[in-house]
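One structure below.
Presenting subunit A:
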Amino acid sequence: MSRPPPGRTTILDARALSRALQRMAVEVLELAHGTDDLVLIGIQRRGVELAERIAKLIEKEEGVLVPRGALDITLYRDDLQTVGPKPVIGETRIPGELSGKHVVIVDDVLYTGRTVRAALDELADFGRPKRISLCVLVDRGGRELPIQPDIVGKQVKMNSGERVDVLVEELDGRDEVDVVRTGGSA
Partner candidate 1 sequence: MTPPLLLRGGRVIDPSRGLDQTADVLIQDGKIAGVGTGLGEPDGVEVRDVRGRVVAPGLVDVHVHLREPGNEDVETIASGARAAAAGGFTAVCAMPNTDPVTDNQAAVGFIVRQSVRAGLTRVYPIGAISVGQKGEQLSEFGEMVGAGAVAVSDDGRPVASGHLMRTALEYARTFEIPVADHCEEPTLAAGGVMHEGLVATRLGLKGIPAAAEEIMVGRDILLAQLTGGHVHLCHVSTRGSVDLIRRGKAQGVRVTAEVTPHHLTLTDRACEGYDTHAKMNPPLREAADVAALRAALAEGVIDCIASDHAPHAYDAKEAAFDDAPFGIVGLETAFGVAHSELVLGGVLSLPDLVRRMSTAPAAAFRLAGGTLKPGAPADVVILDVTAQWTVDPTAFCSKSRNTPFAGRMLTGRAALTLVGGRMVHEAEARAGR
Partner candidate 2 sequence: MTALGKDLIGLEHLSADQIRLILDTAEPFKEVSERPIKKVPALRGKTIVNLFFESSTRTRISFEFAEKRLSADTVNVAASGSSVQKGETLVDTARNLEAMRIDMVVMRHPSSGAAGFLGDRIRSNVINAGDGKHEHPTQGLLDLLTIRDKHGKIEGLKVCLVGDILHSRVARSNIWGLSKLGAEVGVCGPDTLMPRGIEELGVCRFRRIEEAIEWADVLNVLRLQLERMEGGFIPSLREYYRVFGVTAERLAQAPRELTVMHPGPMNRGVEIDSRVADGKHSVILDQVTNGVAVRMAVLYLLAGGRPELAEAAKGPAGGGPE
């Protein structure tokens, strides 16, 4: 079986990404029945930027800026015993009490589901929200745990030797989602 040559294909350009986020923001509002108990929590790193954008979009629509937080799941990873040297830990900040809230976790790519599992474990250490939902920009399939997103920006079918790169203006200088073929197993 011959592998496709290494290369990078853009599947969402800046405009397409913006449209996707707009739709996702509307779906979040629908899911949460408004902004009253809504809390957006982004997973480090790019989930945080995406959560911020969705919150701004919601603000334009509803006039309310919902609380946003950030979650670094490094310390909850299930593979910490096997990596070394240790990965750098980012900031975790949870906006206020979570009980009675509807938390929407925001992440850039959903793949095996282990990151979300770690995020759920970590959130549990902060409190007990009324409800937790999952909103991702890209679902690339390949789940290793029974975890499903409630809101998806784009569904992508991936082959072995491929990965998804999400770039955001705030961190990478441009908005883009690419599929990258590494020409070997990723």
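Criterion applied: all candidates are chains of the complex that A comes from, given by their letters.
By our rule, contacts are C-beta pairs under 8 Å (C-beta built on N, C-alpha and C of every residue); 3 or more make two chains touch, one makes a residue touch a chain; residues count from 1.
Quantities reported herein were computed from a predicted structural model and do not represent experimental measurements.
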Considering only the touch criterion given at the top, point me to the candidate in 1 or 2 that touches subunit A in this complex. 2
What does subunit A use to touch candidate 2 in their complex? 72, 74-86, 88-93, 109-115, 118, 121-122, 125-127, 142, 144, 160-161, 185-186
